[in-house]
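Dumping the structure here so I can ask a few things about it.
The complex is shown incomplete by one protein chain, all other protein chains being positioned as in the whole.
Chain nomenclature is as follows: A and B, assigned in order of appearance, with residue numbering initiated at 1 for each chain independently.
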Amino acid sequence: MQFRYLSLVRQQAPLEHCITNIVVTNFSANGLLALGASPFMSAMPQEVTEIQNFAQALLINIGTLNQSDVEAMLIAGKAANRTGVPVVLDPVGAGATLFRRKIVEQFLAEINFAVIRGNAAEIGFLAGTDWQGKGVDAGTGADSENLSRLAQSVAQKYRCVVALSGETDFISDGLKTYQICNGTRMLPKVTGSGCLLGAVIAAFLGVSPPQDYFSACTEACTVYAVAGELAAQGLSNEYGSFAMNFINQLGAIHETRLADKARVLAQHE
Amino acid sequence: MQFRYLSLVRQQAPLEHCITNIVVTNFSANGLLALGASPFMSAMPQEVTEIQNFAQALLINIGTLNQSDVEAMLIAGKAANRTGVPVVLDPVGAGATLFRRKIVEQFLAEINFAVIRGNAAEIGFLAGTDWQGKGVDAGTGADSENLSRLAQSVAQKYRCVVALSGETDFISDGLKTYQICNGTRMLPKVTGSGCLLGAVIAAFLGVSPPQDYFSACTEACTVYAVAGELAAQGLSNEYGSFAMNFINQLGAIHETRLADKARVLAQHE
Partner (left out) sequence: MQFRYLSLVRQQAPLEHCITNIVVTNFSANGLLALGASPFMSAMPQEVTEIQNFAQALLINIGTLNQSDVEAMLIAGKAANRTGVPVVLDPVGAGATLFRRKIVEQFLAEINFAVIRGNAAEIGFLAGTDWQGKGVDAGTGADSENLSRLAQSVAQKYRCVVALSGETDFISDGLKTYQICNGTRMLPKVTGSGCLLGAVIAAFLGVSPPQDYFSACTEACTVYAVAGELAAQGLSNEYGSFAMNFINQLGAIHETRLADKARVLAQHE
């Protein structure tokens, strides 16, 4: 596997417009800064259109919302589509409540996303009844083959790249699916670790051409999972230390270390 | 003292719905995750009723508010009362402004709380004129006996458990009052340390039967204070290190360590 976008993120420091939830703003911004990107946080409907004129990427994360946030996300997403800024959707808790289900459906109908990042339950919700009809419980116990097909199915349905993250990550553009076997069980114990992954993916898209979004997304997820592995070394349940180490690793990680540690499997059809 | 609920929190990972302030969302979520609980942050009026169908506990913290938050808290609190989800109130700065006084009074009139957690000034405000009439300055200099009676008085007034936290914690159900002599002067120097305690109490209620809320609350406060003590070991004014250690300790603390360190005094009437 080639790692070409990490160094571009560090060279170009892409300005990433984040509309994200109030739990993870600080951790997301610090993660992006450590990595080398330049976060711009704003959920003001009055300015989000203008921001798409100078942003390199847009993240829409629905973890917490109010009416003004929803409005800002719709305006920003559509403006980004017009100016060619890649948009990442993080449908946090997509299936958990009726309100979130409706918001996600509206966003998917009105905005074109370059990447959707979610856990198995969230991506499983996006797959909808057809997928559920196959009896897969995406939430727990889904085996590797099922998760791979789930990612692929949602990528085909929404014509975008899907990053299904978990113990193993599955990245699919609907044709090919890559499996990232790196990671650590400590990451999900830090709030916003999924949200920051969505933000990191957006930063990588911000320095890649559209035809390379799949590769950029796969590289982003690999960088992230390997940084997690390195941050967890020597720890068991010290989640405070882990969160600090993880930010350190996002700043320190480089291609040599990545090439040494990455375990990425290509699964072409 | 028996410690029975800490292990249940870790086994059951209770889903706790937090409606809390924008200063402490991240720290609260990380503290709950480290402990073993499962935080769900949302202040959307449109979904907070539904959340009470699958939540094990609800935290209402008024540290920062807007009109939509107040609405969400009222809806969520009443829904939780209907579905039997225990509700913890953290009346941050209750007496500091007229606005907060009115909000707290409205909440106490319309929602049944299982536990109210506050510092001496906040609980002193809830005690109202009768208590103030006794000339107690709950804010500073109140002696141990006064604080114990203050906690008991508010527990009786609102027919719930009161956790009055400070250098020493006083937990009362109106009949019996326990005094927790653990803790560290470093905790109040980390923002949200009181707020996270409220969240931790809610997690413990989420795995205990209603008749045991007093015990569960006492255990939660003991776990918290001992974790603080352990986190402060070897430190003087390194509050950044302390905050990290504290999250580590919430993940690491176990019954043997607790039994060794806990200094809890029962004060029956």
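List of remarks:
To be clear about the criterion, contacts are C-beta pairs under 8 Å (C-beta built on N, C-alpha and C of every residue); 3 or more make two chains touch, one makes a residue touch a chain.
Only a predicted model underlies this, so the values are computations on that prediction, with no experimental measurement involved.
Set against the missing chain, the residues B:11, B:53 or B:97 yield one that touches it, B:97.
Of the candidate positions B:8, B:48, B:65 or B:205, contact with the unshown chain belongs to B:65.
Looking at chain B, the residues touching the absent chain are 21-24, 26-27, 63-67, 93, 96-100, 188-192, 236-241, 243-244. One chain is missing from the display, and on chain A it is touched by residues 22, 25-26, 29-30, 33-34, 39-44, 46-47, 50-51, 68, 243-248, 251-252.
As a convention for this text, only the chains that are shown with their structure count from here on.
Here the CA centre of chain A is 34 Å from the CA centre of chain B.
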